[in-house]
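Have a look at this one before I ask anything.
Only one protein chain is missing from this complex, and each of the others stays in its spot.
Letters A and B mark the chains in the order given here, with residues in each chain numbered from 1 onward.
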Amino acid sequence: MAEFVGARLEGDGDRVLRGVAPAGDAGPDHITFVERAAVAGRLTGTDPGAVLVREGVDLPPLDGAILRVEHPEAAFARVLELFYPRAEPEPGVHATAVVDDEAVLGDDVRVGPHAVIERGARIGAGSRVGPGSFVGAGAEIGEGCRIQHGASIFGCCVLGDRVVVGPGTRLGNEGFGFTVTPEGARRIPQVGRCVIGDAVEIGGNCTIDRGSIGDTIVGARTKIDSLVHLGHNVEIGEDCMIVAQVGIAGSTRVGRGVALGGQVGAIGHLTIGDGARVAARGAVFKDVPAGATYSGNPARPHRAALRETAAIFRLPDIISRLGRIERRLDGEE
Amino acid sequence: MAEFVGARLEGDGDRVLRGVAPAGDAGPDHITFVERAAVAGRLTGTDPGAVLVREGVDLPPLDGAILRVEHPEAAFARVLELFYPRAEPEPGVHATAVVDDEAVLGDDVRVGPHAVIERGARIGAGSRVGPGSFVGAGAEIGEGCRIQHGASIFGCCVLGDRVVVGPGTRLGNEGFGFTVTPEGARRIPQVGRCVIGDAVEIGGNCTIDRGSIGDTIVGARTKIDSLVHLGHNVEIGEDCMIVAQVGIAGSTRVGRGVALGGQVGAIGHLTIGDGARVAARGAVFKDVPAGATYSGNPARPHRAALRETAAIFRLPDIISRLGRIERRLDGEE
Partner (left out) sequence: MAEFVGARLEGDGDRVLRGVAPAGDAGPDHITFVERAAVAGRLTGTDPGAVLVREGVDLPPLDGAILRVEHPEAAFARVLELFYPRAEPEPGVHATAVVDDEAVLGDDVRVGPHAVIERGARIGAGSRVGPGSFVGAGAEIGEGCRIQHGASIFGCCVLGDRVVVGPGTRLGNEGFGFTVTPEGARRIPQVGRCVIGDAVEIGGNCTIDRGSIGDTIVGARTKIDSLVHLGHNVEIGEDCMIVAQVGIAGSTRVGRGVALGGQVGAIGHLTIGDGARVAARGAVFKDVPAGATYSGNPARPHRAALRETAAIFRLPDIISRLGRIERRLDGEE
């Protein structure tokens, strides 16, 4: 195990490990991990078979193995993959899938039952197209991608390698583009693409619209949780984390390494700078500078928002104090 | 009818009832109900064929039947079931469904067109698996369940009896679990289960993630509306009501009998106590005590939130009063 995760071994390296457990619950045949020194105490009184931990972090006395690694949680992730290998679908294209003759499938592409792949779609080697999912005419999907049950990849989509698309997620749907005429709103054809970078992972039941003119873009390695909506021509940078139920309106640009908490919303045509963070439920109505941490509605610098929220809690008291002062000035008290 | 709902009959029990209608709209061949004395007046001037009502509630003079029951709305629900029996899918497994030989289907399980049931899945007697839905390898579904069109029940799921899963709902998808490494965020394998209790009903297009390590749990009889997200390792108690578009982040525990209004959000690792209520749009950033009613952003006791909101509306006035006081003190007024 030490070899597998590239760890320096301390203590008893002879235990047989049969499973994984959180720190505190791990028994003699479990491997666990301690990400931060602050939680090392959870191991007190337990006898884990092995613990993944950084160099220099002190642990309570243990009988099992101590595996010193640079990133305990990342090492633990690899151990989990070892103990719980992902179930792979059967090789080949399922007999019930409808794959157009002019679709191009790379080596070892696996296509589940009832999937539909239209003409001119291209799917890279090793990708899996789940049951009941749809890949539209002309869509491009890279290598090692995983499209889950019931997802829609419309023809305007270009996905990089190792992209994960959650169940029921809709990529490249036509956005909310209308022009108001005397006969009612009329759709403006949406003709841009939906471009998803390498190693992007997207949760379930999301909706990411295609660009109107120009593209909607999600940068490489960005992770998107479930029920997220990205409007047309939104651009998300690389390495962002976007939590569930976030909604971003059309043409807003989100920089690299941005973190958006759950249910955050942003109106259209804004810029959220590189490395910015918006706390859960933040409502972004103005640009957010790079590196800033914002929160609240309207979203503003987090410290100011905290101060103002604390002040709001004091408002009833403020009002009584104000009345008292006025009465004193009027000579009534 | 009196017999069917277990009612004590007053008045004319000979009318033929041909339909149902809300109080006020009910005609001579309709049955209706009065849940609370406060709405009894709606019957004034109408001639309903029959009225379901509690003992002791006074009604205006009526010619039709008065059916005294303990729970008028519940009795009315049974009457609706009588007049509008649920359309049942055809018996058996549809020829286009793909059911693995090693899946185990109980008596009278009905499987719709294009459904997919993988190896080792177990589905209890009388359950219905809707068209285009997916039941993954090893999933367990109890008796009398109803899985609607296009839903996903991944292999890590364990559903009790009489569970309803709405169309497009995703149970047991991998949650938002990543560890940040120098090469970008890396997925932590999610290996826990998604456990849904007896008689839970879930609306459409929800996403309930599997546990990371350990389980995500929804307690018996809890009802969940549409577009709700529950993160990994969330635990929901029994008999909760969770309205549409609620989002609950990972590892938060919700007690028994909790009511969460529409668009409520809760961050992770919190506890919402038994019997607590959070009003629509409440943003829960801290624990909510058992029995409390919270509202607002951040969610706090509802009365305090109301008082503070009222105070906010007076803020512009407060600012003018403050300026006036300062001017008086400075001798300017």
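Throughout what follows, contacts are C-beta pairs under 8 Å (C-beta built on N, C-alpha and C of every residue); 3 or more make two chains touch, one makes a residue touch a chain.
Predicted model, so just to flag it, every value in this text is computed and none were measured.
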item: Contacting the left-out chain in the complete assembly, out of B:Ser127, B:Gln148, B:Asn173 or B:Ser212; value: B:Gln148
item: Contact partner of the left-out chain, one of B:Val16, B:Ala38 or B:Ala87; value: B:Ala87
item: Contact partner of the left-out chain, one of B:Pro48, B:Gly124, B:Gly138 or B:Gly166; value: B:Gly166
item: Interface with the undisplayed chain - residues on chain A; value: 96, 98, 114, 116, 132, 134, 137, 150, 152, 155, 168, 170, 173-174, 176, 178-179, 181, 184-189, 191, 205-207, 209, 213-214, 227, 229, 231, 245, 247, 249, 263, 265, 267, 283, 285, 297-298, 300, 304, 307-308, 311-312, 314-315, 318, 321-322, 325, 328-329
item: Contact set of chain B toward the excluded chain (per top definition); value: 20-22, 71, 73-74, 76-77, 80-81, 83-84, 86-87, 94, 96, 112-114, 131-132, 148-150, 166-168, 199, 201, 203-205, 220-221, 223, 225-227, 238-239, 241, 243-245, 261-263, 280-281, 296-297, 309, 312-313, 315-316, 318-319, 322, 325-326, 329
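The definition used in the following text is that only the chains that are shown with their structure count from here on.
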item: Between chain B and chain A, distance of the C-alpha-averaged centres to the nearest whole Å; value: 26
